[in-house]
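Here the complex is missing a single protein chain, while all its other protein chains stay put.
Chain naming follows the written order as A and B, and within any one chain the residues start at number 1.
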């Protein structure tokens, strides 16, 4: 049975989506087709209606994702052109789309979060681990280095010291070690419950505001924002959401953001 | 009673200054006038004589600073021009002046350190928390995103992972959580005592040296230093302070830096 990556809205709360990495017989190994699905899904998030407040990225069957589906490797890895296309034309666009979306991404990390799985987690905004999580990038054991765009995502999330340890020792870290190194934001006995609770916390506030914050973070990391981006940033001045948030505070009541426009 | 921000020298040790955020009836909420005072004070630190070794930034009445004074918001927030001027013409210059001073800044964080208060703490060199500290940037609950220059300060101090958690979850972290995430350098039962002890440790060494170290850090973070900045750096070669420090070490005695020239 081959794997798939699917997007779904939570049945009970449409403000919360899930990207499910589903390949349980292979611990969530990610095939070329699955990387392409992931890119398409991630690229579509910004346009989704009704308002999507956050997306939980998770695996199915107890593992986040064990990495690339190595069974496919002989088809393309041993020629420089097809190899490069795999890394730069298949994986990098998926990671790029994850890093480019304005929708908050919560990684719910159970079991294996390895290689390509770790790269996906690195592109999320929040990483919640379960005690059984094991994180690593042991790509060296397969006889090859991490591709530049993938290492860029790992480096941005985990820093020079973290990336060096992950790649050179090429081992797996348990949840406590990953927390100590700040690869995880927190560890919870039930990562699914904590990811859900986190999504609920995020959904209390306007989706438009979360998206604006992610946009500004991305602009800053790219050296900006530019003058037009600055001007655009303050376009929220007269918005219903802005007026309601300030008014509610001054009136000592809870804000009602249901008219928020993403 | 409206708030104020004041600068004072320590009564017992003029080498140590304090920037006091004083608005106790509002948990240290910062008005437009207070942001302007903060900018003026921070911009004046480099020129202060006699030698100022460090400045403790603290609140009055048990809180560091609860953020902007929201009572003023209706006056200017709902028009893009006055909104932008508030963030870029009032707050950003204060944060910039804090980040631009060469004088070491120690944040003494008791109680609420929230929103604009967290932004001020992010501009300090050392952050000492008390167990009752709670840190956060729940600006999303007010229906608007963090302005770019303010997020730049938060990002520089707390990194991508920290900034994302603060802004997207929009909650408050207790002292232990803030320490684990390295938002605080340390936690002490009495933050005022520990800030004072830290200021004393800093004051043992020449003020000119601390300032040079901060200058070099700033140059490096801006992509430099330039060749003239490099040449200027080594201008201390023949200084009394330099000669005394090296001589004292070689003579197995404590150095006497009282002739240090800032």
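The criterion applied here is as follows: a residue touches a chain if its C-beta (ideal position, glycine included) is under 8 Å from a C-beta of that chain, and two chains touch if they have at least 3 such contacts.
Quick caveat: nothing in here was measured; it's all calculated off a predicted structure.
Participant: Which of these touches the unseen chain: A:87, A:186 or A:201?
Facilitator: Spelled out, the listed residue whose C-beta touches the missing chain is A:87.
Participant: Out of A:34, A:133, A:151 or A:178, which is the one that touches the chain we can't see?
Facilitator: A:151
Participant: Among B:4, B:177 or B:213, single out the residue that touches the unshown chain.
Facilitator: Residue touching the chain left out of view: B:213.
Participant: Go through chain B and note every residue touching the omitted chain.
Facilitator: 54, 104, 125-127, 156-157, 159, 182, 185, 198, 201-202, 204-206, 209-210, 212-214, 216-217, 219-221, 225, 229-231, 233-239, 241-246, 248-250, 255, 257
Participant: By the contact definition given up top, give the residues of chain A that touch the hidden chain.
Facilitator: 70-71, 73-74, 77-80, 83-84, 87-88, 139-148, 151-152, 155, 159-161, 163-165, 167-171, 181-182
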